[in-house]
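Omission of a single protein chain aside, the complex is shown with its protein chains in their original locations.
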Amino acid sequence: MRNRLAPLVDALKSWEAVLVLILLAVIAVNSRIAPGYFSVGNQVNLFVLSIEKIIVALVMTLIIINAEIDLSVASVMGLAACLMAYLYANGVPMPAALLIALLTGLLAGLWNGFWVSYVRLPSLVVTLAGLIGFRGLALVFVEDRSIGNFPEWLNRLGQRPLVGPFPLALLVFFVGAILTVIILHFSGFGRLVYVIGNSAEVARYSGVQVRRIKMTLFTVSGVVAALAGLLYAARLGAVRGSTAQGFELDIITMVLLGGVSIFGGSGTLWGVLLSILIILNLRNGMGLAGFSAHVQTGVIGFLLILSVLIPNLAAAVRERLRLRRLARGERLATTPETPV
Amino acid sequence: MSAPILELRGITKSFPGVQALEDVDFRLYPGEVHALIGENGAGKSTLIKIMTGVYQPDRGEIRLEGRPVHIHNSQEAQALGIAAIYQEPMVFPDLNVAENIFISHQDRGRWVRWGKMYADAEAILGQLDVRLDVRQPARGLTLAAQQAVEIAKAISLKVRVLIMDEPTASLSAHEVEQLFQIVRRLRCQGVAILFIGHRLEEVMRIADRITVLRDGRLISSAPREQVTVEGVIRDMVGRTIEEFFAKKTVARGDLLLSVRGLSKAGVFHDIHFDLYCGEVLGFAGLIGARRTDVALALFGVEPADAGQIWFAGREVVIRSPAEAQRLGIAYATEDRRKLGLITPMSVAANITLPTLPRYLSRLGLLRRREEAAVAEDFRRRLSIRTPSVRTEVGKLSGGNQQKVVLSKWLNAQPRLLILDEPTRGIDVRTKAEVHHMIGELAAQGLGIILISSDLPEVLAMSDRILVMREGRQMGIFSRAEATQESIMTAAMGQNRVAEAAAMAEGGRS
Partner (left out) sequence: MNWLRRRFQPEQIRELVLVLLIFALIGLFATQIPNYFTARTFNRISTSVAVIAVVAMGQTLVVLTRNIDLSVGSIVGVTAYVSGRVIMAYPEMSPLLIVLVAVLLGAFLGAFNGVMVAYGRVPAIIVTLGTLAMYRALLVEFSGAKSVITNLLPQWIIDLSRLNAFTVGELQVRLLVVIAVVVVILAQLVVTYLPFGRRLYAIGSNPEAARIAGFPAQRIVFTTFVISGALSGLAGFMFLARFGNITVVAAQGMELESVAAVVVGGVSTFGGIGTPVGAFLGAVLIDMLQQSLIRWLAISEFWRDALLGLLILLAVATDAVIMSRLRALWARHELRVEPTPVQKEAGHA
């Protein structure tokens, strides 16, 4: 009996269970302070305001589990958006501009992937260079202007519901989330992502083509970031050089809060999806309560630190208790002998 | 003899499900080299960790110079004059030799006086008769040199008890001799040395006293003069050792692998041999003979830069493990924890890792049931002792981990299987099982390369034995020609044998 319950007990002790509790707490508070909280409009809106970030967070999860990081995603978003706007403003038909922007994302991903997998530079530095460099390229196209006046169909796609109450970007996220869950948790590729995240050396000695997997991840990250950038541009209706600046930190926070180890090899997409829901609801509730976006980010930053600190503290306390128990046990064991 | 410097009384320690140490009494005297031996899992490392404060004993006490002490961590141990040196030394590669010696010192003034530090470091190394450029970074030091640096550090901290945990495991014969010379110097200076070793021949040469642990209990402790190798082995194993399982000779099959003039600059040179199906080719040699490097070249991890390889009748170029695997070559590494297994993942996931595509549907999804079935099959066939194939590999014992590594490669159904130290650090029973398995695989027609530093094992299991020394092939011996003496002579080189013998003599006087 106890054995059959063991998996259930483990599940309850897991990080995901903690996240569910936090999420429920946030939702409970939100529903108290904001009357319209449960309305479909608010629920959709809550997603839409951060939709581009959470799309990118899906791929970021795979990259961090693989023991790498991609700091350049926000700059790739900006680059794709700016390039698209620049091309369109210079007479390139919009579909072609979108395609070229996506291809640029692909190239950016290949570029990062090349330095990480083939030259074996640390991804932190490579993508830091990408963060600065790709943003710089975006500036080359738009300089200090703001470019808008996109065709009406693009704006509509970005801003209006497409199916039922859901706009295109939200549908992209739903499909992306399902696909990522399948890939990470049910496919051979996902298995290899975990294996490499745990030990790239063991993977290589087992005949796994480590470089190919890393390359694939960075390339996909580039394309998805570009797609997210285009969706963002369509939603805002205009771009400038600073479009999506600083998004990388929010995206990484979502992944890490979801229980993915920064050292790779562990964490689940379920955790990340829960953490996304927490962050979105927290932002939504705080927004409704009148806190500024900066303060919202600050609270989430604090939550991020706590998410690692609390398990560490819990482990330390458990260890101390164990030692105390041992010490007590020792005293019990030795007491009968003392009279001698 | 004088009073013991360190005394353990009735030390008992258990972990969940394991009685690691039971009522162990142990004394260490100044100026003696005390060898502690026992099979894996006998409790040696637990005992060391208790002496250095990493673990606290459940019961029993530690006395230092007659006074009871409680050691809570390695800093406290160090303050009491107890230091440990491990198989893989803990040096700081970016600091130079002198800094590595003095980095932990609290009493060298408020700022670093570089000139004085270099002079002091040279003086300490001089005490040990070690010549090493103290201004060079520790990066790139050989393991032996790193150990010398750690010993110098221990001495500079006025260490009175030095624990050496299998320090010779990865040293070449020449380096072992250098290390022993340092150990003898320390002994003269009155340091008490606890020497944990696996190779009996070395232990017999260096130790003044030999203590045997088995299953957490102290079995025997006697001066070196009073013990024999046979007696020690009996104490370790608990019974007289059975004969090695000897491989049956199988009719030679087709030619499987031909290697001609295989070389890698600065590593190995002009390796040439043939391997037939159904044959076990032993690779003998000392540590540092570069046998593993030849294996890594054949498996594509570190490809050779010259020479030809013919596999199953055609010339091949192997540039990566993936390519090697596609040809039907498997390599079970000697370092299972770092290179062989993903320890936080399940037994099943580890077994199917090299052959993952087989367990994928057309859409690339994992077929977990088939994966589990295959793992279950291996669990039964190799009697892997694990609660389930879903258990994390890291939770299994060394022997069972080794069986997982073997399963992983057997499942790839290779034609050539390279086994690198397949029985190192595993218990006697598993060892016999592995030997049996090697024989069976050869009988099924696999070609097997067996790299092993355990000479009796190589002699018993191999059809032919290739001997290497310092990257060169010294010869191939048929079963009839191969004896302990002929192999050792080739492995050490004639003059080296004489040299080592002379040195051993010198130490004994």
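The letters A and B name the chains in turn, as written, and every chain counts its residues from 1.
Here, contacts are C-beta pairs under 8 Å (C-beta built on N, C-alpha and C of every residue); 3 or more make two chains touch, one makes a residue touch a chain.
Only a predicted model underlies this, so the values are computations on that prediction, with no experimental measurement involved.
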With the missing chain put back, one of B:11, B:28 or B:91 would touch it. Which one? B:91
With the full complex in mind, choose from A:151, A:165, A:237 or A:298 the residue touching the hidden chain. A:298
Which listed residue, B:75, B:226 or B:478, touches the chain dropped from view? B:75
Given B:67, B:110, B:314 or B:380, the correct residue touching the omitted chain is B:110
The missing chain sits against chain A at residues 115, 119-122, 124-126, 128-137, 139-140, 143-144, 241, 246, 249, 252-253, 256, 262-263, 292, 294-305, 308-309, 312-313
Across the whole complex, list the residues on chain B that are touched by the chain not included here. 73-75, 78-79, 90-95, 99, 103-106, 108, 110-112, 128-133, 135-137, 139-142, 144-145, 148, 157, 175, 178, 181-182, 184-185, 188, 503, 506, 509
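Following the convention adopted for this analysis, only the chains that are shown with their structure count from here on.
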Per the centroid of Cα atoms for each chain, what is the distance between chain A and chain B, given in Å? 42
Per the contact definition, I'd like the list of chain A residues that touch chain B in the complex. 182, 186-192, 194-195, 198-199, 201-209, 265-266, 323, 326, 329-330, 333-334
Contact set on chain B toward chain A in their complex: 56, 58-59, 299, 301, 320-322, 324-325, 331, 333, 338-345, 349, 353-354, 356-357, 359-360, 363-366, 408
